[in-house]
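Every protein chain except one is present and positioned as in the full complex.
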Amino acid sequence: MSAIRKILIANRGEIAVRIIRACRDIGIKSVAVYTDCDTTSFHVRMADEAYHIGPCPSSQSYLVHDKIIDVAKRSGADAVHPGYGFLSENASFAKRCVDEGIIFIGPKSETVALLGDKLEARQMAMKAGLPVVPGAEIDMKSLSAAHEVADKIGFPILVKAAAGGGGKGMRVVRTPELFDESLRSAMNEARSAFGDERVYLERYLSRPRHIEIQILCDAHGNCIHLGERECSIQRRHQKVIEESPSPIMTPELREIMGKAAVELARACGYVGAGTVEFLVDEHRSFYFLEVNTRLQVEHPVTEIVTGLDLVKEQVAIAQGEPLKYQQDQIKWRGHAVECRIYAEDPDNGFLPSSGTLKSYVIPAGPGVRVDSGVVAGSDVPIYYDPMIAKLITWGKDRNEAITRMKRALEEYRVSGVETTIGFHRVIMENSKFLSGELSTHLLEEEYPDNVYRRLDADMREKAALAVALDKFIRERKITIADGDARRTSSRWVQVHRQDGLRKFGGSR
Amino acid sequence: MSAIRKILIANRGEIAVRIIRACRDIGIKSVAVYTDCDTTSFHVRMADEAYHIGPCPSSQSYLVHDKIIDVAKRSGADAVHPGYGFLSENASFAKRCVDEGIIFIGPKSETVALLGDKLEARQMAMKAGLPVVPGAEIDMKSLSAAHEVADKIGFPILVKAAAGGGGKGMRVVRTPELFDESLRSAMNEARSAFGDERVYLERYLSRPRHIEIQILCDAHGNCIHLGERECSIQRRHQKVIEESPSPIMTPELREIMGKAAVELARACGYVGAGTVEFLVDEHRSFYFLEVNTRLQVEHPVTEIVTGLDLVKEQVAIAQGEPLKYQQDQIKWRGHAVECRIYAEDPDNGFLPSSGTLKSYVIPAGPGVRVDSGVVAGSDVPIYYDPMIAKLITWGKDRNEAITRMKRALEEYRVSGVETTIGFHRVIMENSKFLSGELSTHLLEEEYPDNVYRRLDADMREKAALAVALDKFIRERKITIADGDARRTSSRWVQVHRQDGLRKFGGSR
Amino acid sequence: MPRYNVLVDGQEFDITLEYRWERYFVSVNGQEREIMRYPLGETRSLLLIDKHSLEVDVRPGAQNGERVAFMWGMEIPAEIEDFNLAKMRKAAGLAHGPAVEAILKAPMPGLVLDVRVKPGDKVSKGQPLVIIEAMKMENIIRARGEATVKVISTLPGSSVEKGDALLEFE
Partner (left out) sequence: MPRYNVLVDGQEFDITLEYRWERYFVSVNGQEREIMRYPLGETRSLLLIDKHSLEVDVRPGAQNGERVAFMWGMEIPAEIEDFNLAKMRKAAGLAHGPAVEAILKAPMPGLVLDVRVKPGDKVSKGQPLVIIEAMKMENIIRARGEATVKVISTLPGSSVEKGDALLEFE
């Protein structure tokens, strides 16, 4: 395969920016696509070239195969990187790219199709000898029988979309009475999100951890893993905080889980970067969950502890290079934590908060990485995923990574749009989180009413003072402007100038 | 010694921000001081508390011992961190702190005094068995004899201030005729900068590298080194680009130089973080230059490759803790490069460029650290050092660190003030720099007229287009505003809304 | 001397302000504070409250008398009114701020998927009322307390903007 010279990024937001950065680092040209809502978005400003592909809704822009292929051809891009979400796990788009002579940066379309079907992936994993969560399929033609299947598995039970991902089309059912409504609702959501209403059932583990293994496989049969990420901190089945290594990981368990992930990948003929997700119970037994055939949102924590750039590796694999590392060359250093920053209002059920970022200053300094999809002045449109940035910190150990995360969260300056920064500050003080006793149910157990009290008495008083001062000044504008500190400042400057002159004159 | 609970930072700009970040990471309160020019500066915004200490000139504010001590007492700070510059190597201030019962975060005042005098430091190094650059002192009472001394050492020769640092009071003299004027000028500058006109002479090496060793010594007799930094890229004796490791370093040479640095530190009874500077010639012979008894500007490159936080280590040492690491626990990973970003105009002899940062977006993403002293909207006052930020990149190897640096420099968005970002972009393409053939004379040899052509034909055309477009729009404001892209955007949105509604209605 | 009554996150503050010597002398619930204020452009400012540094952006809120303070990466709503007016209001037995909402407004823009109640229904706290789809996620708008539904103002399939009325209570 020949070297890639120009990549079209079929995505927006932070992941588009992330991929553009990797393109720059490799020396490859980047092509962005944008909609009417994204004309001045950060990914457009960062890319080498940018093409307009239509109105705001992704169904009429970022998801339209023809439009993406058309821009790839017009711009002369020889590869498409789909990022995550949108077309990243769309097998027919992957196939279309290949048919059009464009490299799809991701696994082969057959692999995407196979593993994208959660039911088939589950069977594949069982065949490869991986343990799976006890569960069962549902005959979609006789839903009435589903109840019996559910009873056999036992409640609480999990309804999952076969085509699912990101918690969409997923429902936890705690009691038999709620089963029918949940099943219907999950199927509705699955149909709306994926155009595929098939669902299946799994036992709902009591306090599982979500631990996933990052894999890299080249086209020459080499396949390695880069260790794990723990993503147990989830809200509504959406990961919100991830870390690497997992607080419960041992070198032995990492080797076993890593090997299992690599074996499954080999069994599928996997080529590219991918993630094998597991649930791990209190006895450190692990169960296969699913395979994500794309770059994960949380990939930076792996990058930071291993020192690798996963997007660079994806590109190298896509252009046919063999892996540059053998398994025993992968070393892990320290600990990385990631907080996903969403434009959502934690005081209002985490509903999306759209608007303009009036000010936006990202944290920086030692041990801090920010992958942001916005800058000061950016609009946060309602049409897309409300995640505006990922804040990642590194430390020698978990404690240092977390204290740096607290500092970085404090440093963030955002106004105009509500974010989940305050929510993350609450979690960073949670004693279970701090002690590493994680489970995917941690948030719902610790915050059952979905309320995260982010203000203490001192903060409330300061907010009250700020608002009172603001009203006072607006109502008495003229009097005060005259005596503002700036005037003092310039008066001082003048005094100094004279002083300086005098002093200087004297010393010569 | 008891634990430090509150630190006064007797500095401003990026280093004050850097120290405040470390305070947050440790859980120590930070106190900033500020002048009339710094009322809204980033360090004031970042600190827990802030005290006004007078007019803009540092001679009436940041350098006034009484004012700093007064704020330390009023704020209840139990320690003072001086940063670099200002009071950081002022022995009498260090002593004053101790006398007042305040911890000075730095070596003992006697050590500061001893090593601050470059002549005494040189003698100390000779006593400890370190090789020094051939040179000689000058009897300040009979300057006429100095010429003879210079002739003995041989031209070109270097005149250096005994109290010097940062290139101040330093002159290269290439021919005997220029010696007298250079000597006088160096003495003038030294007197103005340090209040001490003593100078001495050193042979000017033909192509030396500047390589320095970072040391850490606790109050219990433990002393280790953290490897080297190469700081050969200098302009007017000012470091502008630093990296770690040095491209010519071998584990053996690192061990020898590291041991030499540690031995000198032990001989001085050194306690704290410090830097032993060396010149290294083409045969990898090294010569002692001086010891900096403070945190260096370029400390982040060491932090990134070792994984340590030097400010945290300084604080731990200052409160009497033993070092947490033994020499063999220090491991280096990958390569880090730092570019100092100055508000200076490379097209105008690097004269300081003051003003307001109309826009300021820092680079981010994988492998990028920015230690910035400003944010969007900040003023860059004329009174202080014009360095506004340090951009540091990490890579698996030197090549990856440099390609990431190129990308990060491209990403920087600054308007309102001219900076050295373009200058750094030129250096990042220089073949000698890229090949690692560094010397402290690289810049003057490669760019003898001090001109760094930063624009190529494509950039010139784009600048011309931008300016023409701007004039066109300002002169025809009304006609265009009406047909602006924003209107298109909202029209599209409406169309979509109807579409979406229709589609949705149909599918239910 | 101006005196305000401020409500933040359920806590009430009685605040008196005075401007002298280029700083603000403030009393908050009887506690004296000295504030320096430096503008940062637009509605942003840097406050030094008894020397403690704080960056804040105060902007108008959704309701009259409501302001939002953006600080520490958060949006903090506050209700502010003149202290004497608040005193009169309290004497009259009225609640601080607007009365309990009789109209349920869309908290976000999106598509209405379903309306789970009809006029005359008595609803209890937590009961699902309306389901709005945004970003392909179903968001369930639940009742915040007991009430009786009076009018339904939207239909499944409707596209709503933030703040649009969804239904009205009695």
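Letters are used for the chains, namely A, B and C, taken in the order the chains are written, and counting of residues starts over at 1 for each.
Please note the rule applied: contacts are C-beta pairs under 8 Å (C-beta built on N, C-alpha and C of every residue); 3 or more make two chains touch, one makes a residue touch a chain.
None of the values given here were measured: they were computed from a predicted structure.
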| item | value |
| --- | --- |
| Neighbouring shown chains of the undisplayed chain, as defined at the top | A, B |
| Residue, one of A:Val17, A:Ala32, A:Val112 or A:Ala401, that touches the chain absent here | A:Ala32 |
| Residue of B:Glu14, B:Glu49, B:Glu189 or B:Glu338 in touch with the missing chain, whole complex considered | B:Glu189 |
| Contact residue for the chain not shown (choose from B:Pro247, B:Gly416 or B:Gly436) | B:Gly416 |
| Touching residues (missing chain, whole complex) on subunit A | 32, 39-40, 44-52, 75, 377, 497, 500-501, 504-505, 508 |
| Those residues of subunit B which, in the complete complex, touch the missing chain | 168, 185, 188-189, 192-193, 345, 347-349, 351-354, 358-359, 382-386, 409-410, 412-419, 421-422, 425, 454-455, 457, 459-473, 475-476, 479-480, 483-485, 488 |
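Following the convention adopted for this analysis, only the chains that are shown with their structure count from here on.
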| item | value |
| --- | --- |
| Chain whose Cα centroid lies at the greatest distance from that of subunit A | B |
| Chain whose averaged C-alpha position falls nearest the assembly-wide average | A |
| Gap in Å, rounded to a whole number, between the CA centres of subunit C and subunit A | 30 |
| Chain centre separation in whole Å, for subunit C relative to subunit B (CA means) | 46 |
| Of all residues in subunit C, the ones touching two or more other chains | 36, 38-39, 55 |
| Residue list for subunit B, restricted to those that touch at least two other chains | 39, 46, 500 |
